[in-house]
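Of the protein chains in this complex, all but one are displayed in their positions.
Chains: A and B, in written order; residue numbering restarts at 1 for each.
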Amino acid sequence: MTTTDTTVADSTAVATRTGPLTVARRLLARHYLVVVLVALCVAVGLARPSFWGTGNLSNVLFQASFVGLAACGMTLLISAGLLDLSVGGVIAVSSIAVATVLPHTTIGAAIALALLIGAGLGLLNGLLVTYVRIAPFIATLGTLYLFLGLAFIWTSGKVVPITSSNYRATTTGTLGWVPVPFLVLVVLAFVTYLVLQRTYFGRTLRAFGSNERAAELAGLPVARVKVGVFVVAGICFALAGVFMAGRLSSAEGNMAMGFEMNVIAAVVVGGTALRGGRATTFGTVVGAVLFAVLANALNLLAVASYWQYVLTGTVLVAAVALGARRSAAAEVRGAG
Amino acid sequence: MSDTTATRLVADERARSAERARQADSRRRVLQNAGVLIPFLLVLVAGLAFVPHFASGSNVTNVLVNAAILAIVGYGMTLVIAVRGIDLSVGSSQALAACVAAAAVNAAGPLVGAVVGVAVGAALGLVNGVLVTRLRVPGFVATLSTMSVFRGLVLLFTGGAPIMIASTSFKSAATTSVLGVPVPFLVALVLGAVAWFVLDRMRFGKHVVAVGGAPEAAVDTGISVDRVLLLAYLVAGAAAGVGGVLLASQLGVVNGSVASGLELQAIAIVVLGGTSMAGGRPRIIGTFIAALLLSMINSGLNLLNVPSFYQYVALGGLLVFALSIDGAQRAAVRRMLEGRHS
């Protein structure tokens, strides 16, 4: 008998040791966020019954979809162990682009332009991170201010109104009481899931996030994919900007100041670990809705809006701390 | 005979690798100094040549006071970056420290106000340090979160309204000069000298370099890594507090949104000054010079009536420039290391 056999026996045992209790616990652990969300909704509903009004609910979903759309891109980035803090800048620039060109072109062309700009700005981030080799969070902190500066220069610090009522109708329409952007979010989230789990691109992302050196030595196209994922994320951010501009009927430089916090918080609270390697798109959507409900609750309870800063930050840090504790319990062995 | 051949081979190899190391070292040093000195001189000359009133007394004072506040925050950031951390919350910490200090000055006088301001900064730094060392939250997420939390707290504290400082003696502290040099600048010089001495000559400094340069080695030699990290974040918070007190004194009126975006400026000057994001290489003097550089750029743009948005762009560009030099340095060092051992 060699040691190999005992190790195999061990690992088989680990794999088969799944009683009903463990299954229940695992399901709960995996979807605990849904439980939290439902509990929160019930609690808020009890305190302020107006929460369940369809107008309010669609309000919440609008809020959730802006964060969620951007968070889909962020999920891809974080699964690869990357990060983008320039969300607010990308949203501002692409929205301003929409608002500026709308009087002259069709809605489709304006949206296409916004997405193109998002891709361009994402490309810049990707190049800085990949080829200039600047740590992602700091490179994108730099470009955040760069993009914001561009946005302010473009508008001279003024608000650019969106005059096209067609555009507003398209981007803020509802199906029943479910807003169009939320439907777009559902589709985008599903696509993100497929990209992440079922494509070579997604596999390379996860491989890279799991172990950068190993991915490189396995001959994966790391550099290309890294730039690519920043571009894709930029497009997601711009998409969020397109809908935000419609909802606000205007665009300006600081329309999405501090938005990166909400986006990262949604992803992390959703259960995606910041160190990369794996990601849950479903969790991201739930996380986005959770924060929207939280903000809405503060609003309904007439709490000073400044509390939102405090709350978002606290929830984010708590989620990461809890995640750190859980992964310390050896969830994935061999991950540095 | 065989032994002598071997010895000769080894001696050859040693000499070669020492030579390589020396070259890489000098390359690195050149890049490092060029990184801050060339832009510094360029901006200085350009400012003197093209910007009206650049060398006027009031502008010089202005530049020096702004540089001082920035440099002091930068020292703390230098320390945190040297231990491979980051503090994104300095802006919010400074704002909270400034507002609380302002309220304390109004309530209990200038001296108490200043002490309270610094203490608030240190306490906030302690929060960051605890999050990083006890709760194992990566530095940038921890401070990204506290950036938001502290900003929320300062807005709650002020209720969104500005706080006027009544004490004229407190307000004059930032503008009085000793031998023609503004007081804040003297404070920055003294604190800079202290920081340099601690990092270069004291045990704590060696430990900082060890924790940032080779954390495993630090653990193995029995250095308490957590203690060093905690102290680094604490000092960064306290430095932001000192900056906040000086800012309150300079402005005379503070509100909840002062010092937003400060983290970017602080990181920019630290990296521009030659401190490597890879850790283990603090450069206090570089940080100081880079603070002067950034302050000159800002005042130059102001004097030229360039809209303030362009300052954002300039700052973003400067940061990317500084970091790309840092990246090149790291690549050079990596090549050097890879050339020698596996």
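Note that in this section a contact is a pair of C-beta atoms (placed from the backbone, for glycine too) under 8 Å apart; a residue touches a chain by one contact, two chains touch by 3 or more.
Everything below uses one rule, namely that contacts and distances are computed from a predicted model.
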item	value
Chain not displayed: protein name in its UniProt record ("Tol-Pal system protein TolB", "Sugar ABC transporter ATP-binding protein", "Lysine exporter LysO family protein" or "Peptidoglycan-associated lipoprotein")	"Sugar ABC transporter ATP-binding protein"
Among B:N106, B:S224, B:N255 or B:N302, the residue in touch with the chain that has been omitted	B:S224
Touching residues (missing chain, whole complex) on subunit A	2-5, 7-8, 10-12, 14-16, 198-200, 203-204, 206-207, 209-211, 213-222, 276-278, 330, 332-336
Sites on subunit B contacted by the missing partner chain, in the whole complex	2-3, 5-7, 9-10, 12-14, 16-18, 20-22, 25, 201-204, 206-207, 209-210, 212-214, 216-224, 280-281, 333, 335-342
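Throughout what follows, only the chains that are shown with their structure count from here on.
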item	value
Sites on subunit B touched by subunit A in the complex	86, 88, 131, 135-138, 140-142, 144-149, 151-153, 155-156, 160, 256, 261, 263-264, 267-268, 277, 307, 309-313, 315-317, 319-320, 323-324, 326-327, 330-331
Subunit B partner contacts - residues on subunit A that touch it in the complex	128, 132-135, 137-139, 141-146, 148-150, 152-153, 156-157, 253, 258, 261, 264, 268, 274-275, 304, 306-314, 316-317, 320-321, 324-325, 328
